[in-house]
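Below you will find the structure I want to go over with you.
Missing here: one protein chain of the complex. Every other protein chain is in place.
Moving on to chain A:
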């Protein structure tokens, strides 16, 4: 046995043996694949240096005929970024063994990485002919089709891949296609089934939560984001999303707790510091709020949302000159947003620049489509200017918008300050008592409001107060609308407060308490909501 085996290891060139006169027995030739296992073992352990050395030796011994060695070498090259060379090696593998779909798959993969999607699709189709039932081929074909913008074929292939074998990655791609086509509902369906299949995948959970948020289904969003945070308490996206949701519910302390985790892992994120700043704002720590917002602004100077918030906070702080700069910067970046013009108008009014204030209000009303606050503020402005007629017009426009919202049922919860202010103005203008506020009276809150609101406020206070009210409201509205990039959190254990149960009611409660307190500082005031 020893004899026999001894020869197995002889790798001498055959020629030297041949020189011996008539050897009795031919030497056993080394098997080409004999070191494949060793190559594989080093490859999967990511020990690429050793792996390359073994491959080199093996290729030298077999003169490049060892398919697996070439294959792994190509894989390593691709990992090292030498995609073109790896493509060539995979092609030579495919020549050595034209029947293997693996080789073709890798050729296609390299083509894909080189951005040659059409060529990749062709090769994948060829591979699919060799191996009908391979989810990987279907999945990658789907991905290639996405890049060639052929969404229909992509969807078809990805669904095929899911039939063959379910993988999180395929679900994600399929969801992405629906999102690219703007079909959020379908995307949600895909992510839902993905979450069913793989309930612990935090990426899927977070994406699904964010999609629900976009659709305004905050409870469901909160649920999924909360699950995601249970499995991975450090998930940055989920923390931001969940935190912003808590913020809108006035749960500033819990939100801050979450943000601390995020700030530790991603200390330089502009949206994170923006949200932290607005948390401080909600807690009335204005100096801290400005600090955080300024950091966010430093990190991302062209983000209009941060500038908007900075303008708002400065407006609240009665630093009108600074507010003006931040708001005009925001308008330069985002020239078609009515709320920005409205805030600018309020600022200008406070800077005694009524002419420009009026122009800014006009611009805001022109751009706005559905926000009654814009018209209310303009009406208040006009009333303070003594132009009752125009004020009445704006007031009626506001009524129209409110009624439209009530009819569409989109949002019947108006900010109590908006209601209060509107009622005061209505009384002053002798209009509107008979209109919607009576309708809104159905809301228990509104009735409370009306009772608490002062009979009829003098004209003087209205203006200044209104600005503040506005500021506050847009703060709330702002944090809500802007956080689409970032978002809320829902660690159920850490957030035992009602938000999960009924978002509507408690939220308003919180805001009420927060806002009026502030207003008192400056004198009681009305407030409008951008819900």
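The criterion applied here is as follows: a contact is a pair of C-beta atoms (placed from the backbone, for glycine too) under 8 Å apart; a residue touches a chain by one contact, two chains touch by 3 or more; residues count from 1.
Convention: contacts and distances are computed from a predicted model.
Within the choices "Isobutyryl-CoA dehydrogenase, mitochondrial", "Aspartate--tRNA ligase, cytoplasmic", "Small ribosomal subunit protein mS29" or "BBSome complex member BBS1", the name that UniProt assigns to the complex's undisplayed chain is "BBSome complex member BBS1".
In the complete complex, the hidden chain is touched by one of A:102, A:155 or A:368, namely A:102. Residue in contact with the omitted chain (choice from A:299, A:351 or A:367): A:351. In the complete complex, the hidden chain is touched by one of A:318, A:385 or A:403, namely A:318.
Where chain A meets the chain that is not shown, the touching residues are 1-2, 4-6, 8-9, 14-15, 17-18, 23, 26, 29-38, 40-41, 44-47, 50, 53-54, 57, 62-63, 65, 98, 102, 135, 165, 167-169, 200, 230-231, 233-234, 256-261, 263-265, 267, 276, 280, 287-288, 290-292, 294-295, 317-322, 324, 350-353, 494.
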